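Every protein chain of the complex appears in place save one, which is left out.
Think of it as A and B in the order they're written, each chain with its own count starting at 1.
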Amino acid sequence: MTIGRRVAVIVFPGSNCERDVAYAMQLLGADPELVWHRETDLSEFDGVILPGGFAHGDYLRTGAIARFSPVMTEVERLADAGTPVLGICNGFQILCEAGLLPGALVANRDLKFICRPVHLRVESTDSVLTRAATVGDVLRIPLNSFEGNYVAPAPVLDDLENGGVVLRYSDADGSVSDAANPNGSLNNIAGIANGGGNVAGLMPHPERAIETVLGSTDGRILLESFVASLDRVTA
Amino acid sequence: MTTEAPAHIQLGMTDAEYDAVVDILGREPRPAELAMYSVMWSEHCSYKSSRAWLGRFPTEAPWVVVGPGENAGVVDLGDGWLAALRIESHNHPSFVEPFQGAATGVGGILRDIFTMGARPIAVWDPIRFGPLDDAHNRYLLDGVVSGIAHYGNAVGVPTLGGEIEFSERYSANPLVNVMALGILKQEQLVLSAASGEGNVAILLGASTGRDGIGGASILASASFDESSGAKRPSVQIGDPFEEKKLIEACLELYERGLVVGIQDLGAAGISCATSECAANGGVGMVVDLDDVPLREDDMNAGEILMSESQERMLAIVEPDDVDEVLELAEKWEINGAVIGTVTAGGTLEVRQHGEVVAEVPAASLSEDAPLYRRPAERPEALDRLWADPVDLPAGLDVGETLLRMLDDPAVGDRSWIYQQYDHQLFLNTVIEPGHDGSLLRIKGTTKGLAVSTDGNGRLCFMDPRRGGARIVYESALNVAVTGARPFAVVDNLNFGNPEKPEIMWQFIETIEGMSAACEALGVPVIGGNVSFYNETDGVDIFPTPVVGMLGFADPMPGHVPRLDQAEPGMEVWLIGPEDPTDFAGTTYSRVVLDHVGGRPSDVDHTIGPKVVDEAVRLAHAGVPVLHDISVGGAAVAVAEICFRSGCGARVDSDDWRTLLSAGPHRFLAVVPPGFDLEVTDVPARRIGTMGGNHIDFGRHGRVPLSLAADVWRNAIPRRMG
Partner (left out) sequence: MTQVRVSITRKDGLSDPEGVATRRALLDLGYDVGEVHFGRIINLEVDDTDEASVRAAVTAMCERLLANPVIEDYSIEVLS
């Protein structure tokens, strides 16, 4: 068990999923704290989550301004030291902007905001997001974004395909096809991790699928992976 | 408009209204004063044509904490929990600029909710447009939906759908209504009264610019004509990011107990907020416009007072708390500026550049507003309409007819709309859009809040009194099928030009019908909004009252009914009275026969509430599927269950008409074989069985499930491209 492991949930001006993420962390036995983006010391925390929302209004470019929030220097330090860092939706976009994860997220193929459950196939368990899952598992988790379309230059993508892709959009049977791709992401990429596996990001919202009353519990395995990772490393 | 017209005429005031201002002041008004009276006495702000009739609504119940008149109605949910509910229209701004008009509508309604101390937890958007075969109507729908999504998703409040209707009558005057729900603990309730001489008025949020000057009064209080494009500068631009910061800052202010009173700045901006705060508290206020943060330096007093720049709040705080409030504003990266002081007496004094630019009795701006009892007269055309009932064939292929109805965008799947809205944020959404009513849980409690928005302009046009009553019952049933008991109503009354006697008659009749239904159901009306002058080039919209029904369940059902829980072999039951001749205002007569005629059937105040009670009881008894039957009739209701559950059905009926007729007080229940419904008080009969690959009406025809589902799913997307 990892009861009491402290998770910093970073709040940028314009974040909006911070309370949901904190609720989920609590439900899964971790000890979350909302941390304002001007904080510069996260050494008391065992892990960091960048939640969804529209940090700094997503002005200029999604994640572009948040990436320079004071807290991000500390997030980068922890990421380098091997601390689990997870970006969900807007948090994923910020991690990409900050260069902690490769690639970028651009507008959905159909130029419409998408809020609906999608199926995800687990591609790798070498990450803080997927370590408790099994490769080939298919999870049903809500997607909720306008800029969820993953892009990366060819060499970056080739490199990433060496185990860095942890989740792909699939159909209910786990087959990955263009029809199962909701937003045009390259290679149906929904979630990725860095080489060390301690920094991960995904567009769908696992915290929205943790209780039967909300329609799915498939997000638990991902967040449980994260919680279970909290005591594996020290910063 | 000629330049020779006197200033008050240019500002939309009548000579008599101007004279009344002179009487109040005992002198000619200064320019800034005239600007304030013109906006505050506009139809939009003063309800001068409707106020006399709104008293008919029943507004009392033991659980009502705040009734009509405040920023939002508030009800008691027990255990210290309160819910705040409010509905508004943004019709004219959305026609002029659909994206920004709809977006700022969301922003405004949220401010009404958090002004009360509540955290906004959900938004609904009932919207109405002209037919989608017209490119401009498609542009409007696309813009409005994108605007709602843009603002709501970014500000971080889920949008749980709403409803949609199409008619030629809305082509030149679309309706964009918006409703918001908030929850709060009892001790957080804040009212908009300034009290305490020496207290300080602090303006929080965005800077004040020239956007939307006189927008609410100009756009919402006058009919449209060809020159409407020129009104574009009155539309405000919304900034959801600023609003999000403002919400969090205000909620923290309340948490720390730092405000005495607070008011949002909507229509008429600073004029309205300062005068209402002062009037509600029975005090006066001195306001210095030099302290208002401006976007453009050269704004005159009238412009600053009337500006409708979005994302602003006026907080009244004690002098000792000013520093803490300003620090909190700085933390949340919003402006905070001391602009005034509460004074004894009732005078609102406004200064600029060291001079008094306005000095008026604060209460006179609201309380002394004109009150009109405009003439009302029943339109004669109604007799001809009632004498022209639907001409029904002896037999009909219901399968084929169903396909035509499912292809109608008002019947077809609305996921094209609601999938653009974040409808899950806050982890409260138990029943998501696409069902009869939404259901939200309150985390950490056993309580659930169900919400439905309902309107039917065509039905209300055909008989405003009956139509008004029917939408209340429909809304009640929509929340009841989630297991929630109807608890409170807000209404948005969208009507044409009140200076026409037949429009005034529609208005009064509608209120009568709605009130009678609310009384029979024991549901109080806790707030509302009136939108008149929905006419363009002399054509009025259908009279379109929209009901926002709040249902309450404690506890929520252990297993909440959903449309996607039917399984092959389950029995389909129809509960409630049936009238096979009831075709006035049905989807069948509109879509298939293109006919508007006959008289809609009346509600039954004896059986109606009983049917609602049965639905609530069955929801708690573990029935897997409950579904309201609306104007599409039983055929469409069965089909919707089939699509959501991925399972066909066989429905038998001696008379095809019972499959397509409409009538109030009916719903479907789908139950496992042998399940005892125990319905005794109202009619109930088994009409069919789930299963197979068809929606099968026996000798009245059938249609393959996959084909029907395809048509239904594509009704909106195929038109929107």
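We adopt the following convention: a residue touches a chain if its C-beta (ideal position, glycine included) is under 8 Å from a C-beta of that chain, and two chains touch if they have at least 3 such contacts.
Given the structure is predicted, the values throughout are model-derived calculations rather than measurements.
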Chains in view touching the one left out: A
Of the residues listed, A:V151, A:V176 or A:V213, which one is in contact with the missing chain? A:V151
Contact with the hidden chain (one of A:E97, A:E123 or A:E207): A:E97
Looking at A:A22, A:V35, A:V106 or A:L139, which makes contact with the chain not pictured? A:V106
Contact set of chain A toward the excluded chain (per top definition): 60-61, 64-65, 68, 96-97, 102-104, 106-111, 149, 151-154, 156, 184, 186
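As a convention for this text, only the chains that are shown with their structure count from here on.
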Complex contacts: residues of chain A adjacent to chain B: 13-17, 19-20, 23-24, 36, 53-54, 56-59, 112-116, 142, 144, 146, 205, 207-208, 210-211, 213-215
Okay, in this complex, where on chain B does chain A touch? 149-150, 153-156, 239-242, 244-245, 331-333, 415, 418-427, 429-430, 432, 441, 443
